[in-house]
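Encoded as structure tokens, here's the structure I'll be asking about.
Apart from one protein chain that is not included, each protein chain of the complex appears where it belongs.
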Amino acid sequence: MSGYEARFEVWRGDVEGGGLEDFRVEVNDGEVVLDIIHRLQATQAPDLAVRWNCKAGKCGSCSAEINGRPRLLCMTRMSVFTREETITVTPLRAFPVVRDLVTDVGFNYTKAREVPAFVPPADLGPGEYRMTQEDVDRSQEFRKCIECFLCQDTCHVVRDHEENKPAFAGPRFLMRVAELDMHPLDAAEDTGLDRGRTAQDEHGLGYCNITKCCTEVCPEGIKITDNALIPLKERAVDRKYDPLVWLGSKIRRRS
Amino acid sequence: MSVVDRQEWDVVVVGAGGAGLRAAVEARERGARTAVICKSLFGKAHTVMAEGGIAAAMGNANPGDNWQVHFRDTMRGGKFLNQWRMAELHAQEAPQRVWELETWGALFDRTEDGRISQRNFGGHEYPRLAHVGDRTGLELIRTLQQKVVSLQQEDFRETGDHESRLRVLQECTVTRVLKEGGQVSGVFGYERETGRFFVLEAPSVVIATGGIGKSFKVTSNSWEYTGDGHALALLAGAPLLNMEFVQFHPTGMVWPPSVKGILVTESVRGDGGVLRNSEGKRFMFDYVPDVFKDKYAVTEEEADRWYDDPDRNRRPPELLPRDEVARAINAEVKEGRGSPHGGVFLDVSTRMPAEVIRRRLPSMYHQFKELADVDITAEPMEVGPTCHYVMGGIAVDSDTAAARGVPGLFAAGEVAGGMHGSNRLGGNSLSDLLVFGRRAGRYAAEYAAERSEGACPHVTDAQVDAAAAEALRPFSAEAEAGEPGDGPPENPYALHQELQQTMNDLVGIIRREAEMKQALEKLAELRVRARRAGVEGHRQFNPGWHLALDLRNMLLVSECVARAALERTESRGGHTREDHAAMDRAWRNVNLLCALTDPTGGLAATDPVRGQIALTRERSEPVRPDLLALFEKEELVKYLAEEELSE
Partner (left out) sequence: MATGTEPPATDPRPPGGGVHTPTRAAIRAPHLRTDRWWLAPAATAAGLLAFVVYSTWRAFANADYYAAPYVSPFYSPCLAENCEPMRAGPNWEIFGSWWGISPAIVILIFPLGFRLTCYYYRKAYYRGFWASPPACAVAEPHKKYTGETRFPLILQNVHRYFFYAALLVALVLTYDTVLAFRDEHYAWGHMGLGTLVFLANIVLIWAYTLSCHSCRHIVGGKLKHFSRHPVRYRMWQLVGKLNARHMQLAWASLLSVALADFYVYLVASGAFDDPRFF
């Protein structure tokens, strides 16, 4: 089938500044946007910086914004655009830019460290874990996450408000809290760690106004909002806003 | 010369895939201050692409399984060329390594009674692969990543610094392993983001950089797989073992062109998928080799019964080891019975209900839907062989993972050779990473502890300057025109494409003497031209520069593959010679070792014919009698030479 010449605008620059640069580039049948970026590198802009790795939607490296939407470069087929369309590719706009399409995603690694790790049950050794499939299903869904950070990029809490970054873990890491809280053998509670409560108190769950952009952009199709964030909010309600529960815990503490 | 950031560590791990992270975790838990260097972001390593599972004889699905059975399968799969002690350790320790992952938070798919579910795979006698849908590698890497984070949280509580004992340097590339007095003294590298150089001084260096697939055009490997670790070891004076054995996975995507080579997991066949040619025939029944004749089904009916009743039926031939299936597909296509885009058909749509397919093979469903517009629940996939794995690698000591000839250098994972012999079984890779990653970490930490009492080797400024000059060479490629072999600056991307084409066409799945000689000539030419590979722009995140530096490694490794392949005049596992089509028992105990012709590690433009690599033959250690006793005599006869049997 026939190839054609597409019009591309790619943001080039660094933290000092930059702009959209025009390219005309060949497109062949079945290609994805990352193929086109690679063609630009090989033929027109050898130093065009882009992060990528597996090119199969499994590693989550090539996150960028295409026509203003956060997407994976390797999973966006050229066939979703018309031939006349100018395709704009920019770096993620919620994170500091490094160069061209590469951003500094260190925010996410900082947040990852703030979520206390899985606590193994004290009485079980390796090989003694017994968990049923229905008990691991929920956490397994969240572990499909490839850490492309598109949800973190699109979430307006930090995208539009840099100042919220210290207080807000972002959808990916709130989902991590949910994953651990739903893990059938996580023994955090035995160590005095209440994950449901810390979601609200330490990871900024309250900032989330469940507008679902994280779910919309997730390339793995994880129902972040419905299955992780809202259940987490409900768990926080259990701990903090349910007067019956609150009363119960008061009485228990007294007796 | 430029001022270079220097840090001191006990153990430096190059590579943050499964093996690297497992090594780092082990070294840190044994008290060594450990730094991990990875080329991409933390948690993006190629391990995420492993799909099928981790082979470990836990016996959850079939209580008849144990390490001896696993060992036998591994040796058969590798056609008895395996470094048998590694295969033994691997089979024995894999279950522990998998269970340990659970205590770090991994969530595998479960059996009815709540244990880890295990699935069938090619070459494994019993269902043996612990898995999570078809994204097991992701689970593995994420679990290790989170284990690293949890250790860092521990360190933070004790020292106030997350990185005091375990640090991950992301998006950094190592270009040289440095030595002093024959011992490892550290590594030299650059940060991709800034282009700044750094030196990590350490008595122990673990190489865990994975494979070499990016030297081939059609490959399931990511950009990182440029054979860096292989080249680093060579340059440091450590030999590479049996580099001719390159695994072509039988099922890669063949269409559209831009995704050609992307892996289609073996689980598709393990769960019931079948291969058909354009005539609709399940052709694998015609390709069962003699050594496996009595282990595989003869009729489709028997093969189909096996999925439900494996004890009384033999397995379908689609589940032969990968080399056999890849060759069969190659032959079918060559004889004109291929699919429209030059592969064969892999069909699950007629074998399982759509909903089961979506549940068991979610990422395959997703991958074909998104990238090829193919609904695998309704139509067959088109698949063909793709370069997937290199069995050869750094020659190591089986128990300690120490590289031969260079004290302080260790290697684990795909970059280490020996474990898989001439062909790796599916699922044995992830378990290999864990078993030998841990061993490398342990012995690297112990080695460092012995050295830290004063006698630590150091990195000299001259070494740093030399390494920096080498790394900066692509920026002055033009200025150096006028040297021998001068010419215009070369585009590194074009060189890379030529290299990939050469290896794919001339040293690919089926090999011929004349073609390999031609490949060596072409490699010599590319080597000369690669010295003129020039780059535009500056050092900050400049992919052209990175590629120009990686070319050195790919060229070195490619030459190893081509020379060893030319030398081995037989067909075995991942090495198939058209002109020597049979397996030759006389080659069974012969190892081919690659070393640099220039032992100082220099890379001057050497004689194109002689090249940079010297080959030596070596007789491998005889298999221990008690391990040989695990096999029937009739089977051993097929593999072992007369004199080996009589011993």
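Order as written gives the chain letters A and B; numbering starts at 1 within each chain.
Criterion: a contact is a pair of C-beta atoms (placed from the backbone, for glycine too) under 8 Å apart; a residue touches a chain by one contact, two chains touch by 3 or more.
Nothing here was measured: the structure is a model prediction, and the numbers come from that model.
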One chain isn't displayed here. Which of the visible ones does it touch? A
Residue of A:G3, A:G206 or A:G248 in touch with the missing chain, whole complex considered: A:G206
From A:Q41, A:N108, A:Q140 or A:T154, the answer for touching the chain not displayed is A:T154
Of A:D29, A:E114, A:D135 or A:E202, the residue that touches the missing chain is A:D135
Considering the whole complex rather than only what is displayed, give the residues of subunit A touching the chain that is not shown. 7, 9, 11-13, 15, 17-22, 65, 67-70, 85-86, 88, 90-91, 93-97, 103, 132, 134-135, 153-154, 156-157, 159-164, 181-182, 184, 204, 206-213, 216-217, 226, 230-231, 233-238, 240-242
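What we mean here is this: only the chains that are shown with their structure count from here on.
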Inside the complex, what are the residues of subunit A that reach subunit B? 14, 28-32, 35, 41-42, 46-61, 75, 77, 98-100, 102, 104-105, 109, 112-113, 116-118, 120, 124-127, 129-133, 136, 139-140, 143-147, 180, 183, 186, 221
Which stretch or stretches of subunit B touch subunit A in the complex? 40-44, 46, 48-49, 58, 95-96, 99-100, 102-105, 107, 109-110, 113-115, 132-133, 135, 138-139, 142, 146-147, 149-150, 152-153, 156, 162, 193, 222-224, 255-259, 262-263, 362-363, 366-367, 370-372, 491-494, 497, 535-538, 540-545
